[in-house]
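What you see is the complex with one protein chain gone and the rest in place.
Chain nomenclature is as follows: A and B, assigned in order of appearance, with residue numbering initiated at 1 for each chain independently.
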Amino acid sequence: MAIEFVAGPNVEGLAISEAVRADGFVFLSGLAGFGPDGEIISGGVVAETDRIMLDLKDILARAGLRLSDVVRVSVHLRSATDLDAFNDAYAKYFPKSKPARIATVAGLLHGGLLELEVIAHGPKPAQQEEK
Amino acid sequence: MAIEFVAGPNVEGLAISEAVRADGFVFLSGLAGFGPDGEIISGGVVAETDRIMLDLKDILARAGLRLSDVVRVSVHLRSATDLDAFNDAYAKYFPKSKPARIATVAGLLHGGLLELEVIAHGPKPAQQEEK
Partner (left out) sequence: MAIEFVAGPNVEGLAISEAVRADGFVFLSGLAGFGPDGEIISGGVVAETDRIMLDLKDILARAGLRLSDVVRVSVHLRSATDLDAFNDAYAKYFPKSKPARIATVAGLLHGGLLELEVIAHGPKPAQQEEK
């Protein structure tokens, strides 16, 4: 099966795909708490996490997947002091199907407090197969 | 094939799985040198690496895999000065089948000196298939 590059509205003009599907796996580009105006939203780590999860659900939906199809999440936090607040915000999105997770403190290339890397897995939706 | 979330004893109560299997791949959560008491063991980078490898072998065994099934390792070191000692400790666990590896210096969310991300690949054990 060929690789499928998902363009998506958030990466127009950039040298990246929103997500790339290969076999049953979907690899997403880094997710940060950007609002509709292209700026990191205010409100701190919980607000950014909620915003990222909204985007994540949208991107997964465009690939025919859901949060329960997420296999692995890598979290890059700007500050270790945000870990507990992040954990609480994150946990409510994965009540049963809990992805493998790695978390580190890293420098970020935007003004946000965190960035998420996501790998998901699931079948391609039927309407896309028919193309 | 559905995703399979491996709970494991080390992540009880946390919003993560010890490992997640999808197709033939097994994605593990970040591994650090935690001892049985839940604290990072003392002894430095070699002791922590040995401890992580013990845990890694246990987790892989629960998924029916071995160290020679590890495909890729990402190493996050707290300090670049530990690289040589880590390399020596690491190399003896992969004498023949050497995973692809990435190593960076990163902030860690625990008191340890390193954290490992691991992706493995191999067949599901037969007794699990029968479930």
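We adopt the following convention: a contact is a pair of C-beta atoms (placed from the backbone, for glycine too) under 8 Å apart; a residue touches a chain by one contact, two chains touch by 3 or more.
Since this is a predicted model, take the numbers as computed values, not measurements.
> Of A:G30, A:G43 or A:G64, which one is in contact with the hidden chain?
Hidden-chain contact among the options goes to A:G30.
> Under the stated touch rule, tell me which residues of chain A contact the chain that is not displayed.
3, 5, 11, 14-20, 22-23, 25, 27-30, 74, 76, 106-109, 115, 117
> Determine and list the chain B residues touching the chain excluded from the picture.
So the residues of chain B touching the unseen chain are 23-25, 68-69, 71-72, 74, 77, 80, 83, 87, 90-91, 94, 97-106, 119, 121-122.
Here is the rule we use: only the chains that are shown with their structure count from here on.
> Using just the Cα atoms, superpose chain A onto chain B and tell me the rotation angle to the nearest 5°.
Fitting chain A to chain B on C-alpha positions yields an angle of 120 degrees.
> Using CA atom averages as chain centres, what separation in Å is found between chain A and chain B?
23
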